[in-house]
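One protein chain omitted, others in place.
For clarity, chains are labelled A and B in written order, and residue numbers in each chain start from 1.
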Amino acid sequence: MSAVTAVLTYKLPARRHPVVQFILHQPLGAAGLVSIVIMALAAIFAPWVTPHDPLAVDYESMLAAPSWQHWMGTDSFGRDVMTRVIYGARTALAVGFLASFVGSTAGAVIGVVSAYFGGKIDMIIQGAMDILLSFPIIVLALTVVAMLGQNLVFGVDVNLIIAISIPMVPRVGRVVRASALAIRELPYIDAARAAGFTNTRIIFRHMVPNVVAPYLIMLTAYVAQAILSEASLSFLGLGVTEPTASWGLMLSGAAADFYQQAPWMIIFPGLAISLAVFAFNLFGDSLRDWLDPKIKI
Amino acid sequence: MLRYLINRALLMIPTLLGVAILVFFMLRLMPGDPVQMMMDGANVSKQVIEEERARLGLDQPIYIQFVKWLGSALTGDFGYSIWTGKPVLHEIAIRLELSLEVAILATILAVALALPLGTLSAVFKDTWIDHTIRVFSIAGLAVPSFWLGMIIILGLLTMFSWIPPLTFTPFMQDPKANLLQLIWPALAVGYRYSAVSTRMMRSSILEVLQEDYIRTARAKGVYERLVISRHALRNALLPVITVIGLEFAFLIGGLVVTEQVFNLNGIGKLFVQAISRGDYTLLQALVLLVSVVFVLVNFIIDMLYAVFDPRIRYR
Partner (left out) sequence: MKTIRLLMGCAAALFALTCAAAETPVSGGLLKFAVGAEPPNYDCHAQSSFAFIHPVRPHYSTLLKFDTVQYPKIVGDVAESWTVAKDGLTYTFKLKKGVKFHDDSILSSEDIKATYDRIRKPPKGVLSLREEGYSDITTIDTPDPLTVVFRLKKPNASMLSNFASPWDCIYSAAKLKIDPNWPARNIMGTGPFTFVEHVAGSHWSGRRFDGYFEKGKPYLNGFLALFIAGAPMVNALSAGEIMAEFRGHSPADRDRIVKTLGDKAVVQESPWVCSLVVTFNTRKKPFDDQRVRKALSLGIDRWGGAQALQKIALVRHVGGLLRPGYDLATPEAELLKLPGFAKDINASRAEAKKLLADAGQSNLTFTLTNRNVAMPYTPVGVFLIDQWRQLGVNVKHEQLETKLYLAAQQKDNATFDAALDFNCDYMDEPNLQLQKFLSHDKSAINYAGQTDRVLDDLYDKQSGELDKKKRIALLREFEKRALEQSYTIPTIWWHRIIVLNQKLKGWHITPSHYVGQDLADVWLQ
């Protein structure tokens, strides 16, 4: 008998697009992502999607129960709740994204700079971050709001965004710094410096790519936090003000007076907040599992 | 060990000082003239306003005001509230008991839920038990505590025609009435707290279960239940303690909104009232106190960590 050499045929796994891979491996996260996209689309195309005008006061049908005309009922001024919930997505997502982006980016930059330069600079920056970290998120946000008041630019309350993003800076900074520190110890950074590369080049070409993963994870996680912060601040009357539609605002004021006779006024906006934060958390969790399961946030 | 303690304690001081500076200067930048607001802005001559300003020491340079404020703050004198005219410390003191009690109840609830649920979820990973508990905890992160509070009240009213008592009775005086009032806000605030802790417990146990010594114990033939309770739990507790400690401070954020919903006269409600009335003396004291508590809680957590994990001490 002739020796038959077993031929091992090894099939390369099919090269799939990273997004497709993500959806297959992390179905929950994908579901979260899909929800986010749907919300964003609804928010952007709100005027076309909604049956009523969010500001249209209708004294004929105040506090009306859900019906075919008003799927989620009306509030104490006769405004359609569903329309205001969809427009509320605009406020939530806009404030959420902007605040998280500003806060996370600022935090990431500070974290990288602090890690790279080390020594005294690191100590001072960390000291400042420690001080900011001593305040609970909402206490800091409220205090900044109290300090700054309201400042509308293109219909967006800039001071509110600053107030919500400030507490994020030290928290993101801390995580990003930890990741950046891990690289700084590597020999090729020293080599690069010895070779005479500028600080900026080293930071951007070597450190930044390594912190992208935690940065993105924090960014997503903090959109959820920002949405909650905005809702809380508006609920307390210190965020977005009437008559803008905001989920938190819809739970305060008149809603607080009428919710036993018109529970739909609070059920739907509350559900909206929960679902939005839920979706972002799911997506963020899955993103973390996908990108870097070991990371301790 | 002692050296580590002292080191960490000393490190707190510059942080606290920084906090005090930040709090003081942030609030001085608030818009509106506090003296004007105090005088109702009606029918009082400019001279009276200037006299009041001098009496309050507001006409001196800002750094002198800071030193004076810090000095008296260390002795417990935070000045008088612009809104009520009564001493700030008094206003805080009468409301502290309620908020503290809600916070403690919420913590007890969170720990009571997190330990068993987290363990179950980890041990029965990927079964329906695990999935249910995970949904429960992820929902806890998403549901705003004030909305949950409103739903609770709505439920109580619709189903039992009953609302929690409105006036606060101290626990020592009448435990039943006290708990009947405070268990609901504790639930609303504590849900999120328990959710975070449950998740942490689960991931912590999962990590520990990968460790070699667990494999060894199993190989030795130890009952699974003992493996979990004697080896896994003890080691998994550490990160959970950290999270519980950190989240305790987050409770304050939850309190701020939930006290509004349940109409509780606590620190959270005081905070919001102070902001809407521009009462910076009250705000300064409140924010300072909250931050100091936060820093202290972190310190205690670090200490507990060092006690439980000897590796930390020798770094």
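Here is the rule we go by: a contact is a pair of C-beta atoms (placed from the backbone, for glycine too) under 8 Å apart; a residue touches a chain by one contact, two chains touch by 3 or more.
All values derive from a computational prediction rather than experimental measurement.
Chemist: Check each of A:71, A:97 or A:258 against the chain that is not shown and name the one that touches it.
Modeler: For the chain that is not drawn, the touching residue is A:258.
Chemist: Taking the full complex into account, what residues of subunit B touch the chain not shown?
Modeler: So the residues of subunit B touching the missing chain come out as 37, 40-45, 48, 81, 83-86, 91, 94, 153, 157, 161-163, 165-167, 263, 265, 269-270, 273, 276-277.
Chemist: Using the touch rule from the top, list residues of subunit A that touch the missing partner.
Modeler: 57, 59-60, 62-63, 76-77, 242-243, 253-254, 256-261
Just so we're on the same page, only the chains that are shown with their structure count from here on.
Chemist: Just how far, in Å, is the C-alpha centre of subunit B from the one of subunit A?
Modeler: 23
Chemist: Provide the residue numbers of subunit B that touch subunit A in the complex, in ascending order.
Modeler: 14-16, 18-19, 22-23, 26-27, 29-31, 138-139, 141-144, 146-147, 150-151, 154, 157-158, 249-250, 252-253, 256-257, 260-261, 271-272, 275-276, 278, 283, 287, 290-292, 294-295
Chemist: Given the complex with subunit B, which residues does subunit A contribute to the contact?
Modeler: Counting only subunit A, the residues touching subunit B are 127-128, 130-132, 134-139, 142-147, 149, 224, 228, 231-232, 235-238, 248, 251, 256, 259-260, 263, 266-267, 269-270, 273-278, 281-282, 285.
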